[in-house]
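As you look at this complex, bear in mind that one protein chain is not there, while each of the others sits in place.
Moving on to chain A:
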Amino acid sequence: MSTELFTILRFELIVCVLIFLLLVMKLMDADKSCKQLLWTVNILLFINFAASFLHIPTATLFNGFFRTNDLIELEKTILNLGVLLIPLLASRWLYKHAEISIEFYILMLSSLLGGFITLSSGHVLMLYLGIEISTIPIAALANFNKHERRSSEAGIKFILSSAFSTGMLLFGISLLYGAYGNLSFDYLQANLTPDLLTLLAFAFMMGGFFFKMSAVPFHLWAADVYEGAPMAVTSYLSVVSKCSIVFVFVSILMTVFQHLSGEWLEIISVVAILSMTVGNLFAMRQQNLKRLLGFSSISQIGFVLVGITGNSILGLDSTLYFMLIYVLSNICFFGVLGAVADATGKEDLNSFKGFYRTNPFLALMMGVSLLSLAGVPPTSGFFGKLFLLASAMGDRMYILIIFAGINLVLSLYNYLRIIKYIFIDTPEEQLCVGRTKVMTATLMFCCIAILCIGFISSVYQYIDWAGRQTF
């Protein structure tokens, strides 16, 4: 039993050990020699990522509170990939803040641990604890630049809105407890009936989830936090934490709330249309690139919700597939943006005029990631969006698909506007952005992955296989 425990809890245990190691390193003043330290930590993160390819059998632990299967393993691997790539791209920024770089890793890994617990939860209590563990460290991370006004503002906005959304989620959970008296997922799935109290509880819980995902009626915090937080934190927030919440949202809708699917399909369609439209329209008038990406990520969440309305195995597969591509494209984009902001302090659109003339490599990487986010054919973003729409098509959500089509055009405008600034306009000023070898390699990796994943069908087939094992 005991060795089995270690294999089943492997993801969580490795992250816990890493956190403790980093704490000890902090105590031993290891951050005096910053460069070696960063290398050590990055290698540890790589080992963590590599370890996620070892297979874990399907199992449950602690009376069903914790469960793991092929699908959850795959989702955790995607999160691990994000956590590996983000510090590699932010290495120069971390080097600058050498005295607190260990804290960055510790907080990021704690948040990752929360994401793992959320994904593996088999009981609403674990779900709640996981969500909290994954959000609270992010607030501290958003406030990372203690001497900057915007950073503190982002921190306080994030923690307050996440506290409010947790309150909503919990109120829904408490009503659910009143209605059923048992909160384990298996029990709820078997016994859920669409009566009035359940629907009220469900509405509150949806509100909480939409808040965490920054879908539209609850999106107000997102752009501010994206803009104010440091670049590495923004990319973590928009990639890893969003991924974990979307994954758990999909699997909960498809299992626990399957009996309410008639109700949630309507809610999600409305929220999807609103998110796509509002996100794209607000993104059009932004000059700050981080803020623009904040709004565009709202509209991307809208597209994910379109895929979820498929309410089938295809919906689950396409969501996972899209999120994998979204992780790579977003990390690539924020990596370049972070390098520029770090070297020059500029992150508004105008200073990127003629970026291609001065820094061809970085500009190309940025262009590829933007095309992938927009969903232009040779990149894998196209296939991601195609599968999402195909999934909604399978459920005959025609009106939703028409709105998604219009929004694809709108989002294309947003991304092409940045591309025009980068490639066509003439430069007004020289942006000198150096890059390290690690950064170049990581960007190349992201770029090749973006270009290739769409053509390697085994990726999608593996996701599909893992999904079918579970449902």
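Everything that follows uses one rule, which is that a residue touches a chain if its C-beta (ideal position, glycine included) is under 8 Å from a C-beta of that chain, and two chains touch if they have at least 3 such contacts; residues count from 1.
Basically, contacts and distances are computed from a predicted model.
Q: One chain isn't displayed here; going by UniProt, is it "Energy-coupling factor transporter transmembrane protein EcfT", "NADH-quinone oxidoreductase subunit K", "Iron-sulfur cluster-binding protein" or "4-hydroxyphenylacetate 3-hydroxylase family protein"?
A: "NADH-quinone oxidoreductase subunit K"
Q: Would you indicate which residue among A:59, A:129 or A:386 is in contact with the undisplayed chain?
A: The missing chain is touched by A:129.
Q: Considering the complete complex, identify which of A:178, A:378 or A:434 is in touch with the unshown chain.
A: Of the listed residues, the one touching the omitted chain is A:178.
Q: Based on the whole complex, identify which of A:155, A:279 or A:375 touches the chain you can't see.
A: A:155
Q: For the chain left out of this view, which of A:51, A:163, A:190 or A:452 touches it?
A: Considering all chains, including the one not shown, the answer is A:163.
Q: At which residues does chain A meet the chain that is not included here?
A: Chain A touches the missing chain through residues 125, 128-129, 132, 136, 139-140, 143, 146-147, 149-150, 152-153, 155-156, 159-160, 163-164, 166-168, 170-171, 173-175, 177-178, 181-183, 223-224, 227-228, 282, 291.
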